[in-house]
Structure formats: C-alpha cells, structure tokens
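Have a look at the structure below before the remarks.
Only a single protein chain was left out; the remaining protein chains are all shown in position.
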Amino acid sequence: MLDAIGLKTEEDLISYLPADVRFDRRLAIENGKSEFEIIEYFRSLAARNANGYASFLGAGVYHHYRPVLVDTIVSRGEFLTSYTPYQAEISQGTLTSIFEFQTMICQLTGMDVANASMYDGSSAVPEAAMMAVRVTRRDKVLVARTVHPEYREVLHTYTQHQGIPVEEFGYQKNGTVDLDELTRKLDESVAAVIVQSPNFFGLLEQIEELSSAVSRRGALLVVVFTEAVSLGIVRPPKEADIVVGELQSFAISPSYGGPYAGIIAAREKYIRQLPGRLVGETTDAAGNRAFCLTLATREQHIRREKATSNICTNQALLALMATVFMSVYGKQGLRELALQNLSKAHYLASKLDLRFDAPFFNEFVVRTDGRSPQQINSKLLGKNIIGGLPLERFYPELKDSMLLCATEMSRREDMDTIATAFSAVDVS
Amino acid sequence: MLDAIGLKTEEDLISYLPADVRFDRRLAIENGKSEFEIIEYFRSLAARNANGYASFLGAGVYHHYRPVLVDTIVSRGEFLTSYTPYQAEISQGTLTSIFEFQTMICQLTGMDVANASMYDGSSAVPEAAMMAVRVTRRDKVLVARTVHPEYREVLHTYTQHQGIPVEEFGYQKNGTVDLDELTRKLDESVAAVIVQSPNFFGLLEQIEELSSAVSRRGALLVVVFTEAVSLGIVRPPKEADIVVGELQSFAISPSYGGPYAGIIAAREKYIRQLPGRLVGETTDAAGNRAFCLTLATREQHIRREKATSNICTNQALLALMATVFMSVYGKQGLRELALQNLSKAHYLASKLDLRFDAPFFNEFVVRTDGRSPQQINSKLLGKNIIGGLPLERFYPELKDSMLLCATEMSRREDMDTIATAFSAVDVS
Amino acid sequence: MIKKVSRHIVQNEPLLFELSSPGKAGYQLPPLDVPDFNPEEVLGRSYVRDEIEDFPEVSEFETLRHFSRLSTWNYAIDLGLYPLGSCTMKYNPRVNELVARTEGIAWAHPYQPEELSQGCMEIVAALERALAEITGMDAVTLQPAAGAHGEFTGILMIRALLESRGNARKRILVPDSAHGTNPATATAVGYTVENLRSNDRGMVDLDVLERAVTDDVAALMITNPNTVGVFEENIRAICGILHDKGALVYMDGANMNALVGVARPGEFGIDVMHLNLHKTFSTPHGGGGPGAGAVAVAKVLTPFLPSPRLARADNRWTWNYDLPQSIGRVRAFYGNYGVLVRALAYIMAHGGNGLRLATLDALLNANYLRTLLEPYYELAYKAPSMHECVFSDDRQAKKGVRTGDIAKRLIDYGFHPYTVSFPLIVRGALMIEPTETEPKRELDLFADAMISIAKEVEENPELVLKAPHSTRTPRVDEVTAARKPIVRWKPESKASLAAD
Partner (left out) sequence: MIKKVSRHIVQNEPLLFELSSPGKAGYQLPPLDVPDFNPEEVLGRSYVRDEIEDFPEVSEFETLRHFSRLSTWNYAIDLGLYPLGSCTMKYNPRVNELVARTEGIAWAHPYQPEELSQGCMEIVAALERALAEITGMDAVTLQPAAGAHGEFTGILMIRALLESRGNARKRILVPDSAHGTNPATATAVGYTVENLRSNDRGMVDLDVLERAVTDDVAALMITNPNTVGVFEENIRAICGILHDKGALVYMDGANMNALVGVARPGEFGIDVMHLNLHKTFSTPHGGGGPGAGAVAVAKVLTPFLPSPRLARADNRWTWNYDLPQSIGRVRAFYGNYGVLVRALAYIMAHGGNGLRLATLDALLNANYLRTLLEPYYELAYKAPSMHECVFSDDRQAKKGVRTGDIAKRLIDYGFHPYTVSFPLIVRGALMIEPTETEPKRELDLFADAMISIAKEVEENPELVLKAPHSTRTPRVDEVTAARKPIVRWKPESKASLAAD
C-alpha cells in the first residue's frame, strides 16, 4: 500500500507535519495488554467496589431487574455497531425501533410527540427550559426544590450564560411543592415552571392543579421524572406542556451513573421546537411505509448557530434497551412491576418514621430520630446493606433524614433488618 | 384457532387419547419461576462448586483462555438457533463454517479428510475402531493402556456386542507404549491399533515407528488426542490412518464434562467409511461455489441399518467455537499458545519428581514420594489450588503418582506453591 | 403474494484461507511469567512440527466480520417459523444461555473434588428427578450426548438385561415409519432389524406385530406419537404383546413434545425411552448440535444404567462407579452437561403446569395448520394429529412437482421448509411441526404461503420447480458434490480461487 502512494515507510505519512508540532517521544502508557489481562484488571477493580450488598439507594438511579433479552438484542452487531441512521435505506432497523420508542414514550407520558433520546434526565431539563423560552419568548424559569438537586445544578450551569434567570421555589410540610410560593413568583416573565413527580422525595405532585396555575400565567409546565417505572401505575402528567425524564429504570444498569437515556416529550404544537433527533414515518420509492430522520432543520448540522440545541450524538443504544424492556414487560407487566415496587416500598415505609405524608411511589424520606443517617448506614453496611441517601448534603434542613428506595429487587428480610436498625431496641 | 378446528377447549385436543393412557394428575414439578429466580437458583448452586481456585487438572479437559469473540459469534441467533443445514440455500453460513472447520482439522492433523464433528473424543474412538473393522474386514482391536481410561471404557461399551474383541497393551518404563508387547499381539486378525499422543500421561508417542509396525501387519493405526493445543507445536500424526480427538481445548469451557466436540479425520481413501456428517463443495444453479451436506449415503437417515454409524445430531455449535478459536489464534497464535503451555508445564515439572522420562507437552506424571496424592491435594486445596489427578483410580500400579497439567493460565506463584507442597521441607 | 420477506443485500465473503495474509493475527497472549523452554530441546527435533500450512492468518476484526457475514446467510428460529417435523424447533430462551455460562458451572472440571462439585451434581439430580416425573419412569441417565446415543444406550441395556436372563435374542422390530437412527442403532448393538409394515392409519398393525414377535425378538423400537404425528392408540396392547413374549419395548421419545403433562410412557408400558432435550426441552440446535439424549428406564433396567450413577451419601452427592451390571460408559465424564443445565432451566421456567399448557399449545398449532392446509394438500392419514401433521405430495406430483420442490419454493415465501420425504411410508411426505411457541400470525402467513404454492403448482409448476428464486444461493447441486467430493479447501483448488 505504501508503494501505491509512493512512500517508503509509514513514518513518511507524517513527515510533512511541522517539526515543532510532531511528537517524537513515546506516550507514557504501558504496552498493549492481552484480553485476559484486561479482564483481570477490571475484575480486580470491580472487587474493590460494593459486591454482594443489598442496596436501598434510589435518588435518580434505581436497581431493577434487567431481562436477559435486552443484552441479547443490543449485543447484535447490527444494532451495536451501526451509526446514526442518516442513510435510511440501510438503517430501517434502527429507525423502526426508534419510531416504536417515540410512540411508547408518548403512550407512557400522555404527550403527543417524543424525540429519539437526550443524554440523560438531567441535561434534558435545561433543554426543556430553553425550549419553553423559545416557545413563550419569555426568559425566566422557576424550578421546584423538589426536583433532583443534581438536575437543578445542571439547569443552572446551562442557563447561566443565556440570560435565563432561574429561581427556585420550595416545598410544603407534606413534601410537595409550595403552590403559594410558586403562585407568588409566577409573573409574566416566567417561561417555564419545572416540577418533578414522583419528586426527589418520592412524592407525587398534583400535576392537574399545577398545570392550571401555570397555564393561567401563560407559562409552560415542565414535568420531570427520574423513576420511569412509576408510570406503570401513576397517572401520567397529561396536563404538562413538556415532559422530560430518565429511563435508567428501564433495563439500563446503574453503571456508576451512566450511560443512561433521557427523554423529552411535548405537545404536538411544540414539535418544531424540540431538540435532538426525531424519526418520522414516510414512504419509500415503492410506496411502502418507511422511516427516516426528520425535521432536521431544527438541528445543528443544518441550522448551525440557529439550531434548537447543539446535541448530535444521543443515547440510541440505551433507548433501544428501554424499548426492548417495554416490549418484554408490555401493558400488563409494567403495571405489575410498578405494583410490586409500590408494595415493597410501602411495606418498608410502614415500619419507619416518615418525614412527609404526601403519597409516594417507591421512594420516601424517613427521620433517623436521634441518630445520624450515617450512623444507621454504617450499622447497615455491617449487615451487607447499603442504606438510604442522607439528605443533608442537598437539603441542610433535612439533616436528620434519609431517602430510602425499595424496588421489586428488595428482599423482605433485608427490609426487616433495616427496620430493626432504625428501631430503638437494637438487636445487632 | 380452536373454532377454526371446531373444538371448544384445548382439552378437547387430547380427548381421543385412550382414557387409560391419559395422565390426569398434575406433574409434581414446582410452578414456573421468573428469570430472576432461575438465575439466582443456578448462581446459588454454582457457589457450591469450586470458585476462585487455580486448577492443575488436565486428563482430557483443559483450562485454556476463551477469546471473547467466541461467545460473540456463537451467540448470534443465526448460528445458535438454526437446525442441521439440510436446506443448503438458506444454510450457507453454517455450511461454509463447517467446510472451514473440516479444512483446519486436516491442516492440524495432517489427514486428508475430516467430518463435521462427533459427540466427543471418547465416542469418536469406537467409531474409528468400527471404521477400521469395515475397512480391513478384520475384527480385533488393540488399544494402548496409555489411551484415556474413560475413552477405553467407552470403546469396550461400544464394541462388546458387535463381535469386536478389544485387547489392551501396556506401556514401558518411560511411559510410552510397549512396542514389543504390541508387536506380539499384532496378528492378522487386528483391524486397528489405537494409541494416544500426547498420551494420558502427557507423553509423546513415536507415531512414525508405530505406524510402520502396524501397517506391516495390515492393520490401521488410529491416533487419539485429548489436548488439541499440542498440535500447535507437536508434530502431527501424519502417518496415522485415522485420527480422532477432542477439541475442548479450543475455546470450549470445561462445563463439568460437556458439551465438547469430537473429531474424526482420515486418509482420503477411507472417506466413504467415515461416520457422521460431511460438508462438500459444489456449485449452485448460478455456477457459483456453494456448500452442502454430502455423501449422505453413509448416514442413518438414508442407509438406516446399513449406515456407517447411528449418529445424527452432532456438536456443530462447539465445532464452530473451535473454528472461531482457530481463526482468532491463527498460524502464529496457535504455535505461541502451545509454546507457552510447554514452558509453563516444563517450569513446574522441573521442580518435581517425574515418574516417566519420555518427552511431554503440558501434562506429566509426578511421584508423591512418601505421602499420598490425596494428602498433597488436600494441602493444596487449603491454598486455593486444585492439584493433580491421583492415578490409582485408573492405574493401580501408580498409587503414588498424580497427573499434573499446566497451561497458559497457570500462574508462576501457584506453581511455586505446588513445588513447596511437594518438597519435604513444608512451609505451610 | 409474498408478504413475509423482501429482498435485501447481504455481504459476500470468501473463505478464511482466502482472506489470510502472512503475519496477520488476531490474538495476544499475556507475557510468559516463566523461563522460555525451547521445544527442540525439551521435545527433541523429531517431535516438533513445522508451521501449520495454509492455516488462517487474519485480524481479530476480520474474524468477527467473517462469521458475522456468514451468519447472515442462515435461516434461524430467531428469524421465523422453522416447521421441521420431528425436530421441534421452538424458541430457545436466552436466560438458559446465561445460566449455562455461570462461572462456577461453566468452568467446573469433571475431575475436581466432589466436595467442590456439589452444585453441579445437584443440577444433575434435579434434572433426573424432573425427567423421571415427566416420563413416569423409574430412573434416568443423562450421559448420552444425543437421541441416537440414547437409543444406543437403551438398546444396550435391553441386551444386557436379556443376557442376564440367559439369552440376548437376535432381532429388533422397527416399524417402517421409524427414524433412521432406530434401525442403525439396533445394528450397532448387534441385532438384526426387522421392519414392521404400518397399517393404513399409519400405526403399528397388531396382527403384523403378533406374527413378528417370536422368542428371538429382543425388543420393539416404537416412536409415540409416531412419525406421522399420530398417537399409537393400541400402545398398551402393543407393549402387552411384547412383554408376553419376554421382549421389551423401547420408545423413541423424539416426539415427547406431544405428551409432556398429558401422558406418561412409564404408565402405558414402555420399558426404556430417550428424550431429545434439544427438542422437547428447547436447548438450541446450534446448526446441528449439541443435543442431549436422556434415557429413562423402568425398574427392571435400572441395574444396567451406564456408569457412573449419582448417589447420595451422608448428605452429599457422590458418583458411584460400583455398578456390577452396568453396561459401562457410553461417553467420557457425565454427558453434555451444559445442555442439561439449559433443559433444567427450561423446566423450571414452565413448571409442571406450564409444561402441560405448552403441550396443548403445540397440539393446537399443529391441528390449526392441518385444518388450514387439508383442502390443498393430501393428508397422509386421517387419524387425529398431535404435535405435527403429515401430508403427501400426491396432488402436486400429478403436475410433476414433488415435496422437495414445494419446500424450496417455501423459502421464497420466507419460511424454512418442513421435513421433506420423511417418514418413508408416506409418498412424498411433507412433515410439519410448528411447535407451541409460534404466534398465530406466523402460522397464518405459513398457511397462506402453502396455499399460494399449491395454486402455483396448478398454474405455473416451472416457478416451483426452479425455486428458490430469492436466495443469495440458488438451488445447490448436491449430486455433483457427492460424485466427486471436495471436503476441504486446498490452495490450488480452482473453485476456491474463483471465489469472487
């Protein structure tokens, strides 16, 4: 091949690089390793993580069972190693599955349109805010303190330099948004009001009520979810204008925080303001149904500085995992799964001292009366249980509280152990 | 569907079964379990097996590294869930890979033809013996005591009712076959002489010498191998008439004894006496190269009671694993792999008291002088090492000996631990 | 009109040997942590081989691509209905693949100490229990590697039992509808085969049988339901006839998918039978194997079961080799173990009740197809069908179109063909087994295709005779392949160079 291009050695391929640019040393990276060594390396590191613990952490990342078919399907090279389906004629597999994904997200959320995926739930929040700003031509954003704290941080990071002031509003004694405070802050400059349901405390918000309050002021209601399984039994946020959320619960392993799949769905009329990729139905030259990427004029590769977002690569393979998950569980299964989560969480909650009394799905905040959450957690670690998330870090006022989550994977005996750890009479 | 066939309930489908035949009770098998429960069940059982031990067992089953691509490829539904390739037009994937397999087996063994696989190495031995009986029209079989003991048992089981007398011949002080005894027993009634190389003690037999002795008496020489990796460096049994062996070493996990893949290869002139399936090259209606199952007139589905064997289902998927393995390692890799095995085994052997002095590949017999093999093994178990196979069970005369195997997976520190365990001065 | 498939492009690909270029490799080994031994020194020159001539030399990526491309030329149950009669091509649940790869199971060495193998042994015990319950027999061996291997094992046991009674006898009766492995097996155990003519309902003819059963008959090998998918309604009488003459009855259980949970061979007189775990119990066929041919026996035969047997001693499992009457081993170690793991997982997922429901669904699907196709194809026998239905090509043959041609044409419609020309007692047989895991939609599409082909045979037989028309590889010349067999690649081989 070198002959063909008239060169002697591969080094000649970089001979024209300016000498003061060429890197002549060796990279300080160890020599290549064999497959076996690589596997051993990661296994030895994995051994230094939590292994064999029962976990009751939720807070945006949930421990649900992953049906075997999910990896069977996403491991097929035709899905795993294909690029973005720009060439529709040889990408109908990916395009069709995304169209099914978009449809199921609409069915779950009660929205009319959904895109092909966002990076994750957190980055979808600012995208929704900016979308609302474009739609309403207003600039302010109100966000509930009961929205996932890290999601709010991301919102602040995104909006700070776009002249989009962000204000937070608090929660009432029962742990759901303080509607009075919201109404006070809801002036004509507000483009979007962002709430989460189930909220960060696991509590359900009153979407209907919120929506009427918000729409009365001409703002858009953005509803966030982090626990997709809740949609199997909890009333969908039909009245929202935009719904964003995280699908990690749908067969995506926690994997120390990612990759996950964010979604953004909205009412039909906002479709041209959606960020990211959209798959649409059309026909091929033979007149048969076919699918392709559509409304690209919203996107950076066409619209450049005027695009609705700068997103390009998304989370397609994770969205496919969620699609397979939804297909495996289906209509009945997702409901039964949600009911099991509900029952497990309420069983555990029934033995503890709840901080808030609004209805909750599979997460809830408990008082650690007297002792610190850390004390209780370290006692649980001794019993191979990872307890709940101490809330002080995000909510100084909740110093004595932790957020616990139970899913279909939680075993009764572990929950009983937790109850014991909390109870004054300590058997350990 | 019931309507279509004019029935009311599914029960009607069995109404015509004679009442005294129908099973009206419930099977005493627990109700169906979920995926999660099934996985937990097998995990809990796996936990009761050896976990985290370094093993130095060989004796027909070897611990080699399995390249990741092997499972990637055999997990593709197109290979995993297809049937025997009788319909050539939609089975070219399987047929082509078998043709490659047959070719590589010939290249490795020095034979002219090889079939698509046998159940395993052990059942391939009697098939070879019966083949020799058909070819030579003689009936007696001589088998070396250095052939895997369980393979010999299988040979006896198969031949006992076919009027094929089987006689064994022993080994000399150096652990290889006793040529004198063999020559003595080699009369005109002998159809086949069966030896193994590397033999059960890991030692290399003198194939050239054996072959001239055997052919001089008009019998066929059948050479068996259990450690396929040896063929990466050890001279192939070119002079044999039939070669049978076990490919477990080629990316097939030990899996408590199966499924593995047996091979049978032979000289061209014996092709019509081969048992099992064969893939052949031909052309399709468009004149292009194509492959199909061939010489079916040897097989049971055509020849019935006159078939060369009753085998039908074989070990196709395991043969594919071996094919992928051979492709991944290739010409250089198989040699380097064999060399690593050789070096590891000779390193360990150099620290121990060898029972035999013939050249060996990656297995060898050591004296446990004084103590019993069991004593040494139980000491090793305490150090998370599974030692060698005590030989008394198969060779009463080797009461004080065990068979050790080292492969590329054996770690030096474990081998040093073994050396220490053997040495009089015991540091444990 | 062809609804089920469209034409699309698949990648061509030469053979690995044609892809090779010197020096390429797809592997890397960890560095050697011991001194490097020189093979010529430790083995001696004469024992060291030269390089393996023409062995593949390709990159890791080329290996993956090569086999990925080849795979796209295959049909598979994952892609569609695979109605091979007598093969029971059903869904292969993927959780079974996962559990069989559980580390402590997949890496268990057959000779590792028994105290470190209790998990593996418990699995063997659990499967033996379940299969004994399903068959209604007294004991089960899991050692045979496939159905034919199971037959061999079973007939050997029969021979051993008869010998222990003083006379091994000479003949084994095999209905002319039997699978080829049955007669082939009988011969392999040293018996002469006598074929029994089936009656006009496709069943064993009691009179023919009476006459055939003499004192030198060792056994009858019967398939039930038989290969025409019909239950041998006189099975008890049949067994009685043989037992009265001191002979035994072997049942080929390849069609057990029709009986699980609804009838138990142990209760209708069978002495020994095999099960194809790769059929009834859904372990993947893998392009031809592996299988597992568990054999279940009645009490009289238990002493003769292959060695070793699993035994329970002071609360743990152990392998018992002390079996004076055993026929010995039919295979090294304990059988196709990984296949057994999958079969047990399948049984656990269904449970007793689920297994029975699966059987009923299998019967429903087969009878549904029978009903849809009966107007267009000649039903071989009117007797009620169980899990499969068999037609003959009599009507189509009038137009010169045979079952093999219809099969090839089915490919154009997007289906794998049914079993062609078997059983032999049916002229031009079309043997169709849909299994319980097929959705109605797929069955309807199949029926449409068959009906449409029946019409094509009337209107345009040529179209069918030249099929398939849509595959990458059109009809393959099997005759030439057998005339001068080329069973390995050789560098000089013209055909190979003409690769692409």
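Lettered A, B and C in written order, each chain numbered from 1.
Just so we're on the same page, contacts are C-beta pairs under 8 Å (C-beta built on N, C-alpha and C of every residue); 3 or more make two chains touch, one makes a residue touch a chain.
Computed from a predicted model, the values in this text were never measured in an experiment.
Asker: Give me the subunit B residues in contact with the hidden chain, please.
Answerer: Residues in contact with the chain left out: 32-37, 68-69, 72, 77.
Asker: Going by the touch rule given at the top, which residues of subunit C touch the chain that is not shown?
Answerer: Interface with the chain not displayed, on the subunit C side: 3-12, 19, 21, 28, 59-62, 64-65, 68-69, 72-73, 78-80, 91, 93-94, 349, 411-412, 414, 437, 439-441, 470-472, 500.
Basically, only the chains that are shown with their structure count from here on.
Asker: So, comparing C-alpha centroids, which chain is the farthest one from subunit B?
Answerer: Centroid comparison gives A as the farthest chain from subunit B.
Asker: Identify the chain whose mean C-alpha position lies nearest to the mean of all protein C-alpha atoms shown.
Answerer: C
Asker: If you average the CA atoms of subunit B and of subunit C, how many Å lie between those two points?
Answerer: A distance of 20 Å separates the two centres.
Asker: Touching at least two other chains at once: which residues of subunit B meet that condition?
Answerer: As it turns out, subunit B has residues touching two or more other chains at 35, 67, 72, 75-76.
Asker: On subunit C, where are the residues touching two or more other chains?
Answerer: Expected reply: 29-30, 64, 68, 95, 97-98.
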